[in-house]
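As structure tokens, the structure follows; a few thoughts come after it.
Only a single protein chain was left out; the remaining protein chains are all shown in position.
What follows is subunit A.
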Amino acid sequence: MRILNLLKIAFKAIVLNKVRTLLTMLGIIIGVASVIAMLAIGEGSKESIRTTISAMGSNMITIQPGADTRGPARGSGGDVQTLTLKDYEAIKEQSNLLSYITPVVNGGGQVINGANNWPSTIYGVNPEYLSIKVVGLQSGSMFTDIDVQKASKVVLIGQTVVDNVFPDGEEPVGKMIRFDNIPFKVIGVLEEKGENTFGQDQDDVVIAPFTTVQKRILAIDYLNQVMASAISEEDAPEAVTQVTEILRTQHKLMDHEDDDFSVRSMEELISTFSSTSEMLTVLLVAVASISLLIGGIGIMNIMYVSVKERTKEIGLRMAVGGKGSDILMQFLIEAILISITGGVLGVLLGLSATFLIEQFLHWPTSVAMYSIVISFAVCAVTGIFFGWYPARKAAALDPITALRYE
């Protein structure tokens, strides 16, 4: 009953000062909206990295030459030549935690079909590649181990390559194309995968037997990468350790020497990227929190003005029986109402902004329930914290002094 009356009084005061209240709320609104939107962007990119990586095969393990420098910006081994086919064979023979394994060599070049040409990347692999990457075929079939042995000039191509070198919608399977002037027979088209999180077009690929790519195109005798699949996701970390051991023995590394290769599971990759985007999220939230703080100071400021302006009103309320605690509660409730209403509007604005970002910028977003809950809690606390001091001041007024105030 009592609290309901106070709510009514506070609500009335807010309604009587609509514009001012709205301006006061602006800080809170912007603060909350940016917290919500920033977290949604952060969460969205984290989630999308996770799905992309999972789609790439969550038990995938990659082995690259050269010391581990960690970080996503790293290339695929570059010119480091410490990984060879012998390493691949040793791993394949000795590891019991891998279900599939393939050597990988890759290089860029022009795909040419008559007058159409298109720059793309060719990956030399073995038939197990499809199982490791979890990618199927739209049409045709994969090359075989025999093709690998004979270094056959056959390729499979991704949808982007199809679109660009077969623009008229012809069926590519069975046609001849050239890659860097070497003729290849197209024997299959890969399933479409679209862009991954990093904006890479996963359909802009040409796949051929690694022997063919190694000898006929790149003319190298080392490997750019070895890719494998652990028996299960749970086995992946142990498989990483096992492969590392095998390679250290293979490379005759002494105990004090660092690895001259790096072995990574997808799980590690996920956490590398997640921690980067987490850092980003923390930064974004820090910025947003500052605006929330400024919003809170705005509330304190306006409550001060309000208490000063309404000193006579406070005196009257006391004269007709309002207790100090009633006055305190009135102003506190007013501050909380302002901040909570600002919070609600901020959440709505944040959600709208998130929606627009998703619609027009095509950034992945994901609104986390906890961000809404936290925003509300922060708003209420802001209201109490910044409303307390001015309210306290109002409550401590002496009725007769307040009544006399001009």
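Here is the rule we use: a contact is a pair of C-beta atoms (placed from the backbone, for glycine too) under 8 Å apart; a residue touches a chain by one contact, two chains touch by 3 or more; residues count from 1.
The definition used in the following text is that contacts and distances are computed from a predicted model.
As stated in its UniProt record, the chain not included in the shown complex is "ABC transport system ATP-binding protein", which appears among "Fe-S cluster assembly protein SufB", "ABC transport system ATP-binding protein", "Phenylalanine--tRNA ligase alpha subunit" or "ABC-2 family transporter protein". Checked against the full complex, the one of A:133, A:193 or A:317 touching the unshown chain is A:317.
Remark: the omitted chain is touched by one listed residue; of A:191, A:233, A:326 or A:358 this is A:326.
Panel shows subunit A; residues 1-2, 5, 8-9, 12, 16, 312-313, 316-326, 399-400, 403 of it touch the chain omitted from the view.
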